[in-house]
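Note that one protein chain of the assembly has been removed; the remaining protein chains are unaltered in position.
Labels A, B and C are assigned to the chains in the order they are written; within every chain, residues are numbered from 1.
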């Protein structure tokens, strides 16, 4: 499968893959809502299994970390796609295999109260080998729950 | 319930609480194996739902982040317990309510291959208001999967 | 000296103090250009002693880290000032003694080329005990050299 494809189609396939084939994403209910060249939205609906503190009923910090890590990784990969000379199923798969988080920082700003949590990301350093993204988590009221910064291997 | 208790009993109660009453911990299968004054061991057994990459069958980085965050938080809280002047059920609960992660750094060293993952932690800055811990994740072969550094609000 | 003063005057005194009484700031040529309630600008002019790489003639990463650390610390302190009930010389000095960096992350985005470097900061978590700020370093052309995130003890 070496037929060139456009990056929009590739992103749609990747989003579909992340929504249906990643066991841990399905387990916690992580959905890719939108995945464009420069923006991404991941969403999770609160459910009892994701609670980290039964007194306060808030989202576990590990779910926050998961969402921000995935949002950053997918966002830097969108930038990799735009810079690839030849975008085929095979070349994309080869690059996707190389994608990995090197390090991740999460800044927890306030308790994870809410019903729907949305993670977004922006690339702050685009590179052929290493890329860095900044991520944010908000609830449905726009409350800013957490910031993230992730350094990813992309090549 | 203001009868003084010893810190060993308190740690046992907290471990039991984390094992049975924290929904997200039960969901992913996180177990507190040991919880002493200076050491802690959390464990998770690999299961299909925790996989982050079906090609490689490795642990999702979000599970790694979760384990390291919890290990660090429990370890700094053990140090808080040792420094409390009056350890009763009520004073412990009040302090536990204040425990929260301020920021967390994860360094992913190698892919999360394995069947059993163990998180450990050490306090590197003990304070009345803020404490910092360093954490490690290993698999059953002793392979070092990840490092963590967490800054926690403790008072 | 317990006469109440306003926070604008206090910030001017602190800026003056940082400009004239902090040995390392004078040594490297760090100047507080502006210090308002919600914004800060620190500046450094390139000079041969600050070069970290003679081949490329770029700013040493340690100078970048210094500028971002100081910008974040001063910015969170401005927020502390606004929240103080009684602002006198003595209460300000007491709080300033408690100000300290707990942890700092620097993301180096591109080489530090330029003649004038400006550090700015924004508070992302305001607290009575701990505060978190995000910082940026730009050169005179607006090139974004580095991001920073700092967690500070403030009380």
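Keep in mind that, in the parts below, a residue touches a chain if its C-beta (ideal position, glycine included) is under 8 Å from a C-beta of that chain, and two chains touch if they have at least 3 such contacts.
As the structure is a computational prediction, the values presented were derived from the model and not from experiment.
S.K.: Identify the residues of chain C touching the omitted chain, counting contacts across the whole complex.
M.R.: With respect to the unshown chain, the touching residues of chain C are 21-24, 26-28, 48-55, 60-63, 65-67, 69-70, 97, 100-108, 111.
S.K.: By the contact criterion defined above, which parts of chain A meet the unshown chain? Give residue numbers in ascending order.
M.R.: 102-103, 105, 125, 129-130, 132, 149, 151, 153, 155
S.K.: For review purposes, identify every residue of chain B that touches the missing chain, sorted by number.
M.R.: Residue positions of chain B that touch the missing chain: 105, 107, 109-110, 124-125, 132, 134, 147, 149, 151.
Throughout what follows, only the chains that are shown with their structure count from here on.
S.K.: Can you name the chain that lies farthest from chain A, using the mean of each chain's Cα atoms as its centre?
M.R.: Comparing chain centres, C lies farthest from chain A.
S.K.: Just the number, please: Cα centre separation of chain A and chain B in whole Å.
M.R.: The computed centroid separation for chain A versus chain B comes out at 24 Å.
S.K.: Any idea how many Å lie between the Cα centroids of chain A and chain C?
M.R.: 32
S.K.: Would you please write down the residue numbers of chain A that are in contact with two or more other chains?
M.R.: Correct list: 105, 107.
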